[in-house]
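Down below is the structure, laid out as structure tokens.
Shown here is a partial selection of chains from the complex, left in place.
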């Protein structure tokens, strides 16, 4: 079980990108809107819900002053993966720099920006879940093999 | 009454810089260590304490993934002023970019980096308090006048 | 009473964003065009007018070599909030770096870039005014509560 958290409804498209990948690999994922800044108490509730539900990985996407992943990491001992989302200004570098220097003991694994970042957060989550799920592990191996084959075949 | 919050004991020197200024101007200020990442529940308590104590301005200094001012701003309607502190890498630009693009409706007034940033957060807090305190307002005017005079006199 | 200053007519849309927020909260705000570079004496007059009119907060938006907030801060002891506006080049980082390291004793509270920055400058100004205006304070509390509720409800 994976929880995907986004700060606002307008960022949901990014979350859906991740949800699609989890579906493809047969992993349960649940998408939540919970802003660290606008709804701090609600965010605490969502993290608590997640822990009760047995969430194994939290994926958190946020833009601008991107505090969502860090706040979730402050509340749980489960792995937290962060994704930066470009705001209207500064091209995403601000969300990235909001996330990459977490204090010692409260890690966030930063997985990149935007859609690709969200996809890679999903893949990293799958890799984590696959450590104890051989079926999933072999699906990931197939996926990796297929990537290599497609790359070879691109040479006509 | 002003609350100055810092994420860790090692940043306290910055807080003391602010405390000294408040003392000079006869304003009560209280210094707290409360990390957004290491002690999120404690931080909520400190903000609640502050609101009960009638705090008028929260000053929050933080480095790296600087989420402290944003988290405080998520919890209170009182003015929050943020100060960035340079971590070992990236020279403070990360703490700055963690703070300057807060989402609409949850403002933080960013006052600069390090010691000078902390001093200016204190002065901006004094200016806010002086809006309803004529004595303090006239002290600030004197201080401003003195700055100008010293600058003139530097020309020997 | 709040004064909103912009360097040129072409930036007025940003000022109107702020004016709308003040109207919503029933606070008087006045919008001025006064360039630090093109009309320095006029700017001094506007600040003097503002002080006479009992302005409590100056909000200053400027782009490029963004000196307007700093010049206003040099002239008044009232709180000055700065907003950066992206010029054609450099994406706003220049206006931000023009504002975030004011010298000690002459603070500017930087509230962000563009429309969101302007909105947050307005909200921070409202928070400052609410310190001595219980009605306004309770409106801000309601607004905050509503933000949290909307965020919750976005989970359908």
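Details
Labels for the chains are A, B and C, by order of writing; each one numbers its residues from 1.
Here is the rule we use: contacts are C-beta pairs under 8 Å (C-beta built on N, C-alpha and C of every residue); 3 or more make two chains touch, one makes a residue touch a chain.
None of the values given here were measured: they were computed from a predicted structure.
Shown chains number 3; the total number of identical copies in the complete complex of this file is 8.
One rule holds for everything that comes next: only the chains that are shown with their structure count from here on.
Computed from the mean C-alpha positions, the centre of chain A lies at a distance of 33 Å from the centre of chain B. Averaged C-alpha coordinates put the centre of chain B at 18 Å from the centre of chain C. Chain A and chain C have CA centres that are 35 Å apart.
In chain A, the positions touching at least two other chains are 8, 35, 38, 40, 64, 87, 89-90.
Across the complex, chain A is touched by residues 7-8, 35-38, 40, 63-67, 70-71, 73-75, 87, 89-90, 93-94, 97-103, 105-106, 108 of chain B.
Residues 56, 77-79, 81, 96, 100-113, 116-117, 119-121, 123-124, 127-128, 130-132, 137, 140-141, 143-144, 147 of chain C are the ones that touch chain B when the two sit in their complex. Within the complex formed with chain C, the chain A residues making contact are 8-9, 32-35, 38-42, 64, 87-91.
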